[in-house]
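Input: a single structure, listed below in structure tokens.
Here the complex is missing one protein chain, while the rest keep their positions.
Every chain is named by a letter (A, B and C) in the order it is written, and numbering of its residues begins at 1.
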Amino acid sequence: MIKVGIVGGTGYTGVELMRLLARHGAAQLSAITSRKEAGMAVADLFPSLRGHVDLQFRDPADAGLDRCDVVFFATPNGIAMQEAESLLAAGVKVIDLAADFRLEEVAEWEKWYGMSHASPRLVAEAVYGLPEVNRERIRNARLIANPGCYPTAVQLGLLPLLEAGVVDPTSLIADCKSGVSGAGRKAEVHTLFPEAADNFKAYGVPGHRHLPEIRQGLGRVAGRPVGLTFVPHLTPLIRGIHATLYARLERDIDLQELFERRYASEHFVDVLPAGSHPETRAVRGANVCRIAVHRPQGGDTVVVLSVIDNLVKGAAGQAVQNMNLLFGLPETQGLDGVPLLP
Amino acid sequence: MIKVGIVGGTGYTGVELMRLLARHGAAQLSAITSRKEAGMAVADLFPSLRGHVDLQFRDPADAGLDRCDVVFFATPNGIAMQEAESLLAAGVKVIDLAADFRLEEVAEWEKWYGMSHASPRLVAEAVYGLPEVNRERIRNARLIANPGCYPTAVQLGLLPLLEAGVVDPTSLIADCKSGVSGAGRKAEVHTLFPEAADNFKAYGVPGHRHLPEIRQGLGRVAGRPVGLTFVPHLTPLIRGIHATLYARLERDIDLQELFERRYASEHFVDVLPAGSHPETRAVRGANVCRIAVHRPQGGDTVVVLSVIDNLVKGAAGQAVQNMNLLFGLPETQGLDGVPLLP
Amino acid sequence: MIKVGIVGGTGYTGVELMRLLARHGAAQLSAITSRKEAGMAVADLFPSLRGHVDLQFRDPADAGLDRCDVVFFATPNGIAMQEAESLLAAGVKVIDLAADFRLEEVAEWEKWYGMSHASPRLVAEAVYGLPEVNRERIRNARLIANPGCYPTAVQLGLLPLLEAGVVDPTSLIADCKSGVSGAGRKAEVHTLFPEAADNFKAYGVPGHRHLPEIRQGLGRVAGRPVGLTFVPHLTPLIRGIHATLYARLERDIDLQELFERRYASEHFVDVLPAGSHPETRAVRGANVCRIAVHRPQGGDTVVVLSVIDNLVKGAAGQAVQNMNLLFGLPETQGLDGVPLLP
Partner (left out) sequence: MIKVGIVGGTGYTGVELMRLLARHGAAQLSAITSRKEAGMAVADLFPSLRGHVDLQFRDPADAGLDRCDVVFFATPNGIAMQEAESLLAAGVKVIDLAADFRLEEVAEWEKWYGMSHASPRLVAEAVYGLPEVNRERIRNARLIANPGCYPTAVQLGLLPLLEAGVVDPTSLIADCKSGVSGAGRKAEVHTLFPEAADNFKAYGVPGHRHLPEIRQGLGRVAGRPVGLTFVPHLTPLIRGIHATLYARLERDIDLQELFERRYASEHFVDVLPAGSHPETRAVRGANVCRIAVHRPQGGDTVVVLSVIDNLVKGAAGQAVQNMNLLFGLPETQGLDGVPLLP
């Protein structure tokens, strides 16, 4: 059994990691930390875990993280970059669910995240954990930068088009809608139920931290810088991201066939039949991205619809998928749950 | 007092018309029809109207619609086109909240709506009831085609750009999100609570009936046919439409100033300060469209955010606004309600 | 025009007071305070009020509250008791929407609210502002203790039974369900959207602050202490309280007639026809309590269903009703809004 530690287990990615690990079969949660809740039983904070997780939150200092095989950081940005080095030195693999190692350019990262980077050297070593692009590099990595939720949905939706070079990479649009759990389990007014329920709004239109991450990922496969307009919206879902992606077609091609071929051997990307409209609930709780591709009225605009559960394929599920790769397990181990519908 | 009739009062636009008319001050509801619920007290079907509306639904045949000053059709498509003629002949003004008179081209209408048009002659006479564009023609009309909900949000958001000729009219994108009341009060599986709650999906990507209506409206102000990709989505709101609009800027211009100037004298269009993100709840229950305009990272893509309450500015409120114009009342009469937040 | 001040206008009762006062007709909001948001335009915090309220939040110290005719405290508990004295001395009437003056017994208050009372003398003077019970005393008061939301729904539902002496007053049960806005606009984890949406739970079963308030009110009309089990629940509504009330019938009586007679002249209490089930949305945004009374299977258990909008009849609307009484206005002035449905 792989011994697993989680740093910062009181947020939504933390509880989701625990849900997945509790039924993983080849991994065992052995330590979970929280400075604030140290000493509290996990199942007292998250009653859904009663009977499934029998641990207490511990202070990171005495949680024995360095005796784990792998440690997940389910922390705010800026924590993993301070602690990864010593864990790696102790032979522990590290998967950061926050953004500390996602951007190659440290200066770019510092601009968007508003702090100095504590371990630029590790940025160079870290592997961006999108298995559908980076599978082999992930297998051999020590340190994984688990992708953001929006970046996962957007990249998986646009990759086939950019790899095939059939769209104009300078005028991409990603109109994205996220459930409120994407904002985390912090006490804030704007995500209170009476503020977020029965309400819909865009946010971050002038600039959002996931923009450079998406641009970086798409630029790599396009082989050149891409032009992207990214507009995130907050929608009254608990979980779920729906990315509606627009690109200008430059070459006539069978789009359905392109997508089906690209993802034929990908277990966690499901290309729906032509004419489909994926729903977020069809991935609720599951580590899968469902995609449909359209060309309305046969015009030159491609519309890709891409949905994930932001906490699973957009966070904890993808992190477990990366862990499976890191340890040579079947990639699907512990990730075969059926979405909860209704 | 203007004597008002409503045909088909058991749907959401019907109950919303009654809510607004109950406090209008210069109009009085004198007849409301429903074949199916004839004889039932309105307040038994809609308990929110107890103490406010003291009428029964009547069969259209004996409701005395021809003795009204104005009749609203809050019916499915295809009803008003059969009954408008005789009402107009009796001197009654007609406002159709359905789509029967929205498209100038009868053939186009018949293609999208899948039926023969029963009164093509009236199509030519009908005035498209978007007061911010057609105010003077509305004042002198007998028959109003009240705009669709998506078309209202999209047109108000794009008009300033097209009128000023500053964007490429051939590559417009309207990514629209609607609350579920937009689908009406018909018993259908896909709008059941357990299907629509905590779920988000696009629909009608290959083609939606509001597409030709929007194209027609935008084409008029652009002075040439426009190219539009229109993607509607169903979102777990009761009420509200959020249109996220994308256009390619062809000329440098102060966008904020352009929008503020265009709508300076419009009571029901509110241009938010630069950098804003309008929320659907900020228009809940009110006859107003709130708009923000962005130019992310100073690039050449304009992003316009436009929100309305689909049942008010997107239907019943706009219909009352049109009635006010038809009868020479102050345009804001009965439409000064404050949005309900939270 | 009555000059109105609001202390603590950044919460939900504050914004609701502003919504109602903006259309009141005989009262004008002239000052609104917030220590934290002093200097900010009200409409920047609450975009629903753009075009309706053109004030800024001010620091209480320089807001000129003592030049108002009436001041509403829309503050947390413990504020009004410190500030009411000086306002009253300046001839300003005071309506406290918090709990400072609701309990006659200061010791009881201090036990439940966990602080010393700053003005016990005023407790004796304050009038409990439930107009359906205390109308004449309210007209002549200077200081009103506006009732809690649960207490309003429960008292209006049980009053007819206790006044008529037809139920056992020692075994009453109030099973109450509240929307999340009842918890206020404070940043807290347990009322975040992802915590409160698609979730239902009881809270405060061992004891809730509204229990002594309800017991006091019911005891007065029963003429003896009552025994009450009160169980509040948090339900995924933005607004709305549904009280399901159980009492043991001790005398055979026509319950429907009893309720209709009791509330025949009450404008804001609506007794539904026999066999009805009131819905919270049928009072959304309106100052009305709708009630139905049942006697299932003709047994000796009476079931009363009582619904209000917690922010209107349960808070701001009732406060305006009290203001109308205090100033000799028609009791319904500014309170004739139609509920928003759907």
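One rule holds in what follows: a residue touches a chain if its C-beta (ideal position, glycine included) is under 8 Å from a C-beta of that chain, and two chains touch if they have at least 3 such contacts.
Values in this document were obtained by computation on a predicted structure and should not be read as measured data.
Every visible chain touched by the undisplayed chain in the complete complex is listed here: A, B, C.
Checked against the full complex, the candidates C:E105, C:E125 or C:D198 give a single residue touching the omitted chain, namely C:D198.
Contact with the omitted chain, checked across C:G51, C:G129, C:G240 or C:G337, is made by C:G240. Taking the complete complex into account, B:T191 is the one of B:Q28, B:Q56 or B:T191 that touches the chain left out. On the side of subunit A, the interface with the absent chain consists of residues 12, 15, 19, 22-23, 46-52, 181, 185, 197-198, 238-239, 270, 272, 278-279, 281-286, 288, 290, 311, 336-342, using the contact rule stated above. Listed here are the subunit C residues that touch the chain not shown: 171, 173, 175, 177, 179, 194-195, 198-203, 205-207, 227, 229-231, 233, 235-240, 242, 244, 246, 248, 275, 277-281, 284, 294, 296-297, 299, 301, 303, 305, 307, 342.
One chain is missing from the display, and on subunit B it is touched by residues 12, 179-181, 185-189, 191-198, 236, 238-239.
Everything that follows uses one rule, which is that only the chains that are shown with their structure count from here on.
The central chain of the assembly on a C-alpha centroid basis is B. Spacing of subunit A relative to subunit C, judged by their CA centroids, is 45 angstrom. Centre-to-centre spacing of subunit A and subunit B amounts to 39 Å, using the average Cα coordinate of each chain. Residue positions 12, 181, 185, 197-198, 238-239 of subunit C are each in touch with at least two other chains.
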